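In this view, the complex is presented without one of its protein chains, the others remaining in place.
Let's turn to subunit A:
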Amino acid sequence: MTQPSQSNNNRMVIKLVAIVIGMFGFGFALVPLYDVFCDITGINGKTNPYAATYDVNTDVDTSREITVEFITRNQSGMVWDFEARTKRITVHPGELNTVEFYVKNPTAKDIVGQAIPSVSPGTAALYLNKTECFCFEQQPLQAGEEALMPMQFYVDPQLPEDIKVFTLSYTLYDVTGTSSVAMNRG
């Protein structure tokens, strides 16, 4: 009864199925797109996952003072003691600073941790440059072991004028199960 349009139907179905497959792919493409978009705009507060290089000739803007606050928290299930030795620090843009974080594994088993940074307000993340950070790598601690982990950073002088205070938060995750870092047993 509809024979004349059978090939029309098939052509149309092929096109529509192509849209469906394309949109399924688009759902997954949203993942890298989201990362790129957030990298450019810095809106989700993620800092660079790799070290920046500090140019010793960087102009230090002594006329501005920026307060950087540090907070730490553990993801549920992570049992390490984890705290910032420096809770807040006042810096000039362009100046290189080092702060330390204390960790201790109080349990009787070896655990690998991973700290994930997040900056609030999010746009400040683009201007926080870390030349050295424990968060760049997974941190193995043997049972009972403690450590001081350094973090060296400078604030880009381009930081927008209206930002006077920002907070860097580290969340510590237990990644022992999925970690590729080998525990060197003593």
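Operating definition for what follows: a residue touches a chain if its C-beta (ideal position, glycine included) is under 8 Å from a C-beta of that chain, and two chains touch if they have at least 3 such contacts; residues count from 1.
Note that in this section contacts and distances are computed from a predicted model.
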Protein name (UniProt record) of the chain left out of view, among "Glycosyl transferase family 2", "Amino acid permease", "Cytochrome c oxidase subunit 1" or "L-serine deaminase": "Cytochrome c oxidase subunit 1"
From A:V60, A:V79, A:L96 or A:I116, residue that would touch the chain that is not displayed: A:I116
Candidates A:N44, A:T58, A:N97 or A:T131 - the one touching the absent chain: A:N44
Missing-chain contacts mapped onto subunit A: 1-2, 5, 8-9, 12-13, 16-17, 19-24, 26-28, 30-31, 34, 38, 41, 43-46, 49, 75, 114, 116, 120-123, 171, 173, 175, 178
